[in-house]
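All protein chains of the complex are present and in place, except for one that has been dropped.
For clarity, chains are labelled A, B and C in written order, and residue numbers in each chain start from 1.
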């Protein structure tokens, strides 16, 4: 009898967590899905209006700006963070003195929220008090750095700050990956006469494939969820030049009293996220099963 | 929930029921976004007043421009059935919350103290819903002001501009003098504040038709195109670094002579006074050109939520304290606004304040007192946001004036 | 101490049947070796006995107790794992005492038991070390100590020697055998190494693809394989399985086998009704390398030794013996010559076949023809 009970213990242990996730994540997603089909404005209501909110959403210039920004931001952010992360990891893997210190410096931005560093970034990028001003004071009068004030370039300043925050983390992932590479493979390549760069290009970097994938997933979800960053640095401005889906959703749901439209944008965001993450998870879990 | 609160309340009763005039000592939780030094000091007047009556003040500040964050917090608090006692709120938000049925009823206190006689009808529009008092107005801000650095003005001819053409002449002159003619911060609500004044400058009727009534014809009219052209013209007098700047930094530019003038609500005065500038000598306050005699207002009010029985007493005490003439004077002299009560003497106020109070009374009389769109008193927040979107995009050069007017009509329609 | 009986045991993971009806029985004090290539189901069978996997159907009895549904710890067994599974965070002493601690055995008794196994396995000086500070052989001893201290009815060993180097493996094998004879406990031992199976077991069960191929004493398994799989799997080098044609001649039945250069040899086959069914068909003639020798090395006690000329292609001296490779029935065959036998490569040399050791199979069913 007690042995039978023992068999159920694992499931009983897992049950509360799983139930919490089902209710607080999937239940809420369903609820949001429902809201997106209603005429909810300031507070949720249950007046069904079909797909009208979606039609409205895709008719909004803002939403299209937000999607375009996400595309620009996402692409640059993911590509540069991965490349920089890998590059720094390779540099750090060269038996560097003070590696521990440098690694910590590269990693620490991940520890701080943009609520905290946003102020410093805003200062730094502001032409009046920041880098441009400093350069002028140092005598470089022609120096110009006004991206954050330029509606065509402001999104790139967001990219700079975002890369600052997460490239160190990506670096740590790659460093872990590099340290896990079997030395014998490298020795074999050296015996084959491959030069250092060739070894990296042809052997080590291809072996980092799983890390690239993990980094891609982490960065993608950070990109789609970017919110604090935008709010702290530009508030979506100049104009709406740095609006992103997350800020769009927040403002329509909570400040513009168009909860239905906000909910429909949330559902579109979820679809985007899931279409990236689900195939990855599926292949990962499958791979795990095959290994067994 | 209520049980918990009852517990907390009874705990504070034990501590605080000393020398309270009311039988019950209670507490009020106040959600607001007055977090800066001067505002907080002004609120402290209210807090001390209430604590003297045995009511504990539980402070729930949520900072962030014009209460955007605070409104999100409020939504979550109300949804969870844990609404604060009183919430600082602007115009249409009060109406919206009243429509949803979450606000309490202050009529008893209001009738007793005769609020109806002392609060201008334009404000009552927002303080009452369905014949019941739901909010206690603290102040009236007026948004169609222009703040000018006196020495910059002197250098530009010394004549305060009264019409649009005057204004352009002065701005041009200032530009020649090598200063930034118009200090501005590129944030949606600041763009909107200027836009409000520009539209009003084209006529009270036009403002009413386009902004208050959102008449599609007015929104897409030639007059609207002209309004956008004027905005475009004004934008040429901004410095290139205006985007995202806080309004008080723009004020600082006027204060230290870096810029000539700023179009901003009366709260800007506080910045000038704190920098020890004297109205009339060091700086000049005028109505935005072409808007003399009209007043765009917004009014901070404490909306009172429908709370449990045990807290109603304290809520009423607070409502009464907000309407207390002494508090209204104390708060508004600091804040730069004018009291919501019209029966308060203006002796404590400076020149600009006196002018503001007189203007308000006059405008109320003449029917030229309008709610400010940019500050939530001209249109509900979805309409307001839609207008902001277009105005801000236009200020940043995304549309021509013609396109902007069309876009505006479309955006307002979409938001309705 | 108890016997172990396994009755019609099946086990499936989802749609995959891993064990397809296993029947086994080992007497009290016996040493059962489960042997087979990887993936044959032997480890799963062991885990079922241990209670670490649930069976799908069938019965397992330890002594006369049906252990179905019993928690592993209540089956009165002990297990030694391939990776030793020493708890990395505990000392050797902790590893050995952990089970007793959980069962709530008094500290003094624990200490006594630890001392006893430590003496038996000569690990007394290692008791306060962590597993990471031990060599492979030492870990192996500790793992056995942890099992021994329980005095179980049945010991289960899951490929316990496969992580050791060759020399150590031989030593430990001896040690396990010694322990078994000293303690007399029933042992179930899983290995893929047929030498271990033959040296240790009192009974061997050969598994393949979820089926029990043959169950018997090492001698039966080696000399009397039930089918071609067992014949091929057991023994090293493995049995020569040579295809030939069964014909009848004046002397009785013969198997005719292709040899080198269009030549062929014929070997006498014992006559039986079963055998006659294959007349004029191909059969597989199985003979172990040690039953194919140089004539001087042939087993003189055998009643039927026949000598034929075979073409020797390669010789492989292996110290004690020399393996001679010849081609019969189109396949490489290994004959085991004495080390000092003279072999001329690339020519026909006489090879003696000890036909008492020969076995025959049906090539279509792979089963033995008896």
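Everything below uses one rule, namely that a contact is a pair of C-beta atoms (placed from the backbone, for glycine too) under 8 Å apart; a residue touches a chain by one contact, two chains touch by 3 or more.
Going forward, contacts and distances are computed from a predicted model.
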From "Multisubunit sodium/proton antiporter MrpG subunit", "NADH-quinone oxidoreductase subunit L", "Sarcosine oxidase subunit gamma" or "Carbohydrate ABC transporter permease", the hidden chain's UniProt protein name: "Carbohydrate ABC transporter permease"
Chains in view touching the one left out: A, B, C
Touch criterion as defined above, residue of A:58, A:71, A:123 or A:140 at the omitted chain: A:123
Sole contact to the chain not displayed, among C:6, C:48 or C:79: C:79
Touch criterion as defined above, residue of B:79, B:163 or B:416 at the omitted chain: B:79
Selected residue (touches chain absent from view) among A:177, A:237 or A:260: A:177
Contacts of subunit C with the absent chain, listed as residue ranges: 47, 50-52, 71-74, 77-79, 81-83, 85-89, 98-99, 102-103, 146, 158
Footprint left on subunit B by the chain that the document does not show: 1, 3-4, 29, 32-40, 43-44, 47, 57-66, 69, 72-73, 75-77, 79-82, 84, 246, 248-249, 267, 270-271, 274
In subunit A, positions touching the absent partner: 6, 9-11, 13-14, 16-18, 20-22, 24-29, 31-32, 44, 88, 91-96, 100, 102-113, 115-117, 119-121, 123-124, 129-130, 133-134, 137, 164, 168, 172-173, 175-181, 183, 186-187, 196-197, 199-200, 204, 210-211, 214, 221, 224-225, 227-228, 246, 249-250, 253-254, 259, 263, 266, 269-270, 273-274, 277-278, 281-282, 284-285, 287-289
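FYI, only the chains that are shown with their structure count from here on.
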Given subunit A and subunit C, the chains that contact each of them: none
Per-chain Cα centre nearest the global Cα centre, belonging to chain: A
Chain pair with the greatest number of C-beta contact pairs: A-B
Centroid spacing, where centroids are CA-atom means, of subunit A and subunit C in whole angstrom: 56
Separation of subunit B from subunit C, taking each centre as the mean of its C-alpha atoms, in whole Å: 91
Whole-Å separation of chain centres (CA-atom averages), subunit A against subunit B: 37
Residues of subunit C engaged with two or more neighbouring chains: none
Per-residue overlap in subunit A, given as positions that touch at least 2 other chains: none
Complex interface listing, subunit A residues touching subunit B: 41-43, 56, 59-62, 122, 126-128, 146, 148-149, 151, 154, 234-235, 237-241, 250-251, 254-258
Contacting residues of subunit B [partner subunit A, same complex]: 68, 71-72, 75, 78-79, 96-97, 100, 186-188, 240-244, 380-382, 385-386, 389, 392-393, 395-398, 414-415
